[in-house]
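Yeah, one chain of the complex is gone here, protein chain that is, but the others are all in their spots.
Up next, subunit A:
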């Protein structure tokens, strides 16, 4: 039942997406809150990784999570699509809202949440035994879509959105592992885009890539925010400044400061933020 609805959604959006890419319609001036963390605390065993964190994630904006290693930014990111369900020792209190509904509500199926909130990891993770094509449509096949024409269409759209289509269009049947690191990461992004998520989480997506590939991914993120809400964890402050609209600075599990990126980088309110941004620690 649910699958069927999803199928219809993907079908209808696949039909219209091509036009949307070309014309980039419906750019809203006032952003609405897409996701929101409320009093979120995450523990591993007795070890508190994120403490009482509350912040919004705006629609069609890029939100960057920055902070020194071990500050809890990746832990927070992974709580946004219930990846911690896979870690037995992780314990979460508080709420994470998606369009006003708590994703940790016991009635909510984490599988549904992960289809709505896609994720791109630090290391590119193409499935090595699948072709490029099969990698992109893997998520669609999961929901039972077998219509070849539709799969082809979505595959092309997703690869185009991920700025990879021109490089691989002649070898869609080559194994996903045969691509370069940067291409593999864009393939991972295409795979996440193919299932039409509403929010995309990125965990240091460029940290294993060379500068040129990094630039391509950054351009891609700026392009993607026209349609998606993006949350990105990054170690690279210049990257956060370049591509994000909102930034959150975390330190030792606490959200120290949150606000518009421009303002935070030029005129931080908290002393710790200032020290981190100016390179005094980190």
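List of remarks:
Everything that follows uses one rule, which is that a contact is a pair of C-beta atoms (placed from the backbone, for glycine too) under 8 Å apart; a residue touches a chain by one contact, two chains touch by 3 or more; residues count from 1.
Criterion: contacts and distances are computed from a predicted model.
Think of the chain that is not pictured: of "Ion-translocating oxidoreductase complex subunit C", "Phosphoribosylformylglycinamidine synthase subunit PurQ", "Phosphate transport system permease protein" or "Initiation-control protein yabA", UniProt labels it "Phosphate transport system permease protein".
Contact with the undisplayed chain is limited, among A:63, A:184 or A:261, to A:184. The set of subunit A residues touching the chain not shown comprises 81, 83, 86, 111-112, 114-115, 118-119, 121, 123-130, 138-139, 142-143, 175, 177-178, 184, 188, 191-192, 195.
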